[in-house]
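The block underneath contains the structure these notes are about, expressed in structure tokens.
Omission of a single protein chain aside, the complex is shown with its protein chains in their original locations.
Let's look at chain A:
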Amino acid sequence: MSDSQSKCSTAQYFLCSKNCYVRKIPNQPRQKFCGMFCPVEGSVENKTLDFDLLSSGKGRVIQRQKDISKPRKVEIRRSTGKEILQNLNDEVRSDRLLIKGAKIVNDDQSFCADIYMEDGLIKQIGENLIVPGGVKTIDAHGRMVMPGGIDVHTRFQMPDRGMTAADDFYQGTRAALAGGTTMIIDHVVPEPGMTLISAFNQWREWADSKACCDYSLHVDITEWHKGVLEEMEALVKDHGVNSFLVYLAYKDVFQLTDSQIYEVFSVIRDLGAIAQVHAENGDIIVEEQRRILELGITGPEGHVLSRPEELEAEAVNRSVTVANQTNCPLYITKVMSKSAADVIAQARKKGTVVYGEPITASLGTDGSHYWSKNWAKAATYVTSPPLSPDPTTPDYLNSLLSCGDLQVTGSAHCTFNTAQRAVGKDDFTLIPEGTNGTEERMSIIWDKCVVTGKMDENQFVAVTSTNAAKIFNLYPRKGRIAVGSDADLVLWDPELTKIISAKSHNLAVEYNIFEGTEVRGSPLVVISQGKIVLEDGNLHTTEGSGRYVTRKPFPDYVYKRIKARSRLAELRGVPRGLYDGPVCEVSVTPKAMTPASSAKTSPAKQPDQPVRNLHQSGFSLSGAQIDDNIPRRNTQRIVAPPGGRTNITSLG
């Protein structure tokens, strides 16, 4: 080992006893860069390095940590008690884990304690825990241990016109785990015409066979009719789905009209689910796209030029309005611009139950790259709503995230490789959309928000994990370190620095939109379902080990207020005497020229009727004698209201 290598060694792991881990080394489609497992100084006798692993050549450490002044120490060792025998033949990782000397960071407080986990659950928290033998112990040395991140928005393996997103559920969840995220919620995108349930089952099948961490699913509503309503009901009641996304963009494909959204939101509220929206004005985008193409702009810059942030803000505003009308909780996915974030912040100030989800990309980079001379690089940033060309956007969004105006962060991880993007090489509207971000999410937020002093570690936990768990009714099973919660934990090192690069990331794509960004803060150890899946930069993931986590409707965090408002919102008519004055005679049937407008939907003014012969109308301005010849129906009774009958035609 060279000096330089040992110097840059950041996390020194002490693997105790032999063959602690037999890693299931998955077939990695591509291994771009391998560093060396750095030797450990002062190794204790009973701690040995897993040399087998090192020599295998496959499972090498991806060396990403650089610029670390002092060596970091995390000890993972086997208890030396008698019970060691029962785990001697340790083909699978131990189900019993003890983290000693941790600073437990929840969203509400931080405190020092040990954590004991068994069977994927947190069993004990406290000091001097009495634990059985054969327990693997991690010495945290006072470092932060926090609930594993929840990436509320991923689109792994997403189909797009016969192509599939480059990161599938295996690759995607691996990347997530590498970044400290232990649960993802992916979007089911039923192709219009396909039933929601069959799409949902399709996604379940894909994910169950490949996901390395727990997952759940949002279902996107891509069309609207009665059958969809029944399927939504079934998804909520039988399949553990409590969030549905509607699109205000993608005209003629996914986009719903305002009326449809009103109806979908009403159904969602009755079912106790969360209404998510992709907020962009699709009608105007289509017009702008046409204009931009006509101007001869075909490159990725056309993408952002045709989707200015005003169109995002407009759609957010509209969905807030509809959500208020229907008393339905609203969740805005992909908050990409200042204007959109402002609309959400204002709506929250007015009391709307609305949540905003900025994504890794909008928090970590901006849209100036759309003008890159490198087409492939520019195309990598193509996502909708687009990244804002305003370079002050990330800082602004991080501030709103810190003050609570925005609540959760997703990655909207949806990656396509360059060949796939190149489908749109002559027409930006054909470029498949999506950016990476699942691996970088936690580090970007730590670097941009916590290091800069915008938020503290507790708020960090809130926006990366707890709030998501609360909104989607996973709390406190997920999103909290507490007895009974899932053993999804991250040992976080705030001083670990790395430079993000496509050369070292765990993704299948050639570009990383955060290329060259140096971020402080990284996971040192990641525990998912009670098993160590990341240590010393090494991933020990098992394909298909992730479980589908069901979510119940009516999350308290969201629905307490909605329920109270439902009770208040009862409207009553004014009890009045029956109007018995004159009634003007009007023509009721619409003219033949106008398209049939149903009486129900055309509220007020009927088309100005026989416009021509107006002066010959029988109606006279001088008085109201016109009703004299209208026979009053004998079924109508004039009811005297309580308190005597008001003369309802009198002046004043």
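By our rule, a contact is a pair of C-beta atoms (placed from the backbone, for glycine too) under 8 Å apart; a residue touches a chain by one contact, two chains touch by 3 or more; residues count from 1.
As a convention for this text, contacts and distances are computed from a predicted model.
Between the names "Signal recognition particle receptor subunit beta", "Dihydropyrimidinase-related protein 3", "Transcription initiation factor TFIID subunit 8" or "serine C-palmitoyltransferase", the one given in UniProt for the chain missing from this structure view is "Dihydropyrimidinase-related protein 3". For the chain missing from the display, the contacting residue among A:R318, A:R520 or A:R561 is A:R318, taking the whole complex into account.
Between the chain not shown and the residues A:L387, A:A508 or A:L524, the one that touches is A:A508. Residue in contact with the omitted chain (choice from A:T137, A:Q276 or A:Q289): A:Q289.
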